[in-house]
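Every protein chain of the complex appears in place save one, which is left out.
Right after this comes chain A.
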(Lines give C-alpha, C1' and ligand atoms only; values in the text may rest on other atoms or scores of the structure.)
Protein backbone atom coordinates (compact mmCIF):
# COMPACT_ATOMS: atom_id res chain seq x y z
CA UNK A 1 0.00 0.00 0.00
CA UNK A 2 1.43 3.34 -1.05
CA UNK A 3 1.19 6.39 1.17
CA UNK A 4 0.48 9.81 -0.33
CA UNK A 5 4.18 10.58 -0.18
CA UNK A 6 4.90 7.36 -2.08
CA UNK A 7 2.60 8.46 -4.87
CA UNK A 8 4.38 11.81 -4.92
CA UNK A 9 7.75 10.06 -5.21
CA UNK A 10 6.45 7.91 -8.08
CA UNK A 11 5.14 11.04 -9.78
CA UNK A 12 8.54 12.74 -9.53
CA UNK A 13 10.33 9.62 -10.77
CA UNK A 14 7.92 9.23 -13.67
CA UNK A 15 8.40 12.90 -14.58
CA UNK A 16 12.19 12.56 -14.60
CA UNK A 17 11.97 9.32 -16.56
CA UNK A 18 9.67 10.75 -19.20
CA UNK A 19 11.88 13.84 -19.60
CA UNK A 20 14.96 11.66 -19.98
CA UNK A 21 13.20 9.43 -22.49
CA UNK A 22 12.04 12.30 -24.71
CA UNK A 23 15.40 14.09 -24.64
CA UNK A 24 17.18 10.78 -25.27
CA UNK A 25 15.03 10.00 -28.34
CA UNK A 26 15.66 13.52 -29.62
CA UNK A 27 19.39 13.11 -29.19
CA UNK A 28 19.41 9.83 -31.06
CA UNK A 29 17.35 11.09 -33.99
CA UNK A 30 18.56 14.68 -34.57
CA UNK A 31 21.55 15.60 -36.73
CA UNK A 32 24.30 17.34 -34.70
CA UNK A 33 25.70 20.33 -36.65
CA UNK A 34 26.20 23.30 -34.29
CA UNK A 35 27.12 26.82 -35.44
CA UNK A 36 27.45 30.14 -33.54
CA UNK A 37 24.00 31.31 -34.68
CA UNK A 38 22.36 28.22 -33.26
CA UNK A 39 24.30 28.35 -29.99
CA UNK A 40 23.32 31.96 -29.28
CA UNK A 41 20.74 32.66 -26.57
CA UNK A 42 17.22 32.82 -28.01
CA UNK A 43 15.36 35.88 -26.82
CA UNK A 44 12.17 36.45 -28.81
CA UNK A 45 14.10 36.57 -32.07
CA UNK A 46 16.09 39.62 -30.97
CA UNK A 47 19.84 39.58 -31.26
CA UNK A 48 21.25 39.44 -27.71
CA UNK A 49 23.35 42.45 -26.71
CA UNK A 50 25.68 42.44 -23.72
CA UNK A 51 25.41 40.58 -20.43
CA UNK A 52 22.10 39.77 -18.76
CA UNK A 53 23.64 40.45 -15.34
CA UNK A 54 22.83 44.18 -15.19
CA UNK A 55 20.98 46.37 -12.72
CA UNK A 56 17.28 46.67 -13.40
CA UNK A 57 15.27 49.78 -12.78
CA UNK A 58 13.68 49.56 -9.35
CA UNK A 59 10.30 50.48 -10.85
CA UNK A 60 10.03 47.00 -12.32
CA UNK A 61 9.68 45.68 -8.79
CA UNK A 62 6.63 47.83 -8.08
CA UNK A 63 4.99 46.53 -11.24
CA UNK A 64 5.99 42.96 -10.33
CA UNK A 65 4.58 43.43 -6.82
CA UNK A 66 1.23 44.67 -8.13
CA UNK A 67 1.18 41.85 -10.68
CA UNK A 68 1.70 39.20 -7.99
CA UNK A 69 -1.01 40.79 -5.86
CA UNK A 70 -3.62 40.54 -8.59
CA UNK A 71 -2.50 37.15 -9.75
CA UNK A 72 -3.10 35.82 -6.24
CA UNK A 73 -6.51 37.44 -6.33
CA UNK A 74 -7.30 35.55 -9.55
CA UNK A 75 -6.14 32.27 -8.03
CA UNK A 76 -8.58 32.82 -5.18
CA UNK A 77 -11.36 33.64 -7.63
CA UNK A 78 -11.25 30.19 -9.28
CA UNK A 79 -12.18 28.04 -6.25
CA UNK A 80 -14.63 30.72 -5.21
CA UNK A 81 -16.35 30.56 -8.61
CA UNK A 82 -16.89 26.81 -8.17
CA UNK A 83 -18.57 27.27 -4.79
CA UNK A 84 -20.45 30.34 -5.99
CA UNK A 85 -22.10 28.40 -8.81
CA UNK A 86 -22.92 25.32 -6.72
CA UNK A 87 -26.56 24.57 -7.63
CA UNK A 88 -27.30 22.46 -4.55
CA UNK A 89 -26.25 25.21 -2.19
CA UNK A 90 -28.23 27.82 -4.13
CA UNK A 91 -31.41 25.69 -4.06
CA UNK A 92 -31.04 24.87 -0.38
CA UNK A 93 -30.90 28.54 0.56
CA UNK A 94 -33.43 29.88 -1.99
CA UNK A 95 -30.74 31.78 -3.85
CA UNK A 96 -29.39 33.64 -0.84
CA UNK A 97 -26.17 31.67 -1.14
CA UNK A 98 -25.20 33.48 -4.33
CA UNK A 99 -25.63 36.89 -2.74
CA UNK A 100 -23.68 35.82 0.34
CA UNK A 101 -20.77 34.49 -1.73
CA UNK A 102 -20.83 37.57 -3.94
CA UNK A 103 -20.72 39.86 -0.90
CA UNK A 104 -17.79 37.97 0.57
CA UNK A 105 -15.82 38.22 -2.66
CA UNK A 106 -16.69 41.91 -2.96
CA UNK A 107 -15.14 42.51 0.45
CA UNK A 108 -11.99 40.64 -0.60
CA UNK A 109 -11.63 42.35 -3.98
CA UNK A 110 -12.60 45.67 -2.40
CA UNK A 111 -9.66 45.47 0.01
CA UNK A 112 -7.28 44.86 -2.89
CA UNK A 113 -8.84 47.68 -4.90
CA UNK A 114 -8.29 50.02 -1.94
CA UNK A 115 -4.62 49.06 -2.03
CA UNK A 116 -4.41 49.64 -5.77
CA UNK A 117 -6.18 52.97 -5.43
CA UNK A 118 -3.70 54.01 -2.75
CA UNK A 119 -0.75 53.16 -4.99
CA UNK A 120 -2.44 54.98 -7.89
CA UNK A 121 -3.13 58.18 -5.98
CA UNK A 122 0.41 58.15 -4.58
CA UNK A 123 1.68 57.98 -8.14
CA UNK A 124 3.47 54.64 -7.95
CA UNK A 125 1.81 53.53 -11.20
CA UNK A 126 3.27 56.39 -13.25
CA UNK A 127 6.28 55.16 -15.14
CA UNK A 128 7.77 58.65 -15.35
CA UNK A 129 7.49 60.20 -11.89
CA UNK A 130 6.47 63.84 -12.13
CA UNK A 131 8.90 66.33 -10.69
CA UNK A 132 7.74 67.74 -7.37
CA UNK A 133 6.13 71.14 -7.88
CA UNK A 134 7.52 73.54 -5.32
CA UNK A 135 4.67 75.83 -4.33
CA UNK A 136 5.43 79.49 -4.83
CA UNK A 137 3.46 82.12 -2.97
CA UNK A 138 3.07 85.66 -4.20
CA UNK A 139 2.62 87.69 -1.10
CA UNK A 140 2.40 91.45 -1.06
CA UNK A 141 4.18 91.39 2.29
CA UNK A 142 7.96 91.57 1.79
CA UNK A 143 9.99 88.69 3.21
CA UNK A 144 12.06 91.08 5.29
CA UNK A 145 9.00 91.91 7.37
CA UNK A 146 8.53 88.27 8.34
CA UNK A 147 12.16 87.98 9.28
CA UNK A 148 11.89 91.04 11.47
CA UNK A 149 8.86 89.57 13.26
CA UNK A 150 10.60 86.25 13.69
CA UNK A 151 13.60 87.96 15.17
CA UNK A 152 11.48 90.01 17.50
CA UNK A 153 9.67 86.97 18.96
CA UNK A 154 12.62 84.60 18.76
CA UNK A 155 12.94 84.23 22.50
CA UNK A 156 9.26 83.41 22.88
CA UNK A 157 8.93 80.73 20.19
CA UNK A 158 8.78 77.20 21.50
CA UNK A 159 11.98 75.31 20.92
CA UNK A 160 10.82 72.52 18.67
CA UNK A 161 13.61 70.09 19.41
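Methods note: contacts are C-beta pairs under 8 Å (C-beta built on N, C-alpha and C of every residue); 3 or more make two chains touch, one makes a residue touch a chain; residues count from 1.
Going forward, contacts and distances are computed from a predicted model.
One chain of the assembly is not displayed; among "ABC transporter permease", "Copper-exporting ATPase", "Peptide/nickel transport system ATP-binding protein" or "NADH-quinone oxidoreductase subunit N", its UniProt protein name is "NADH-quinone oxidoreductase subunit N". The chain not shown here is touched by just one of A:70, A:100 or A:118, and that residue is A:118.
The chain not displayed touches chain A at residues 5, 111, 114, 118, 121, 158-161.
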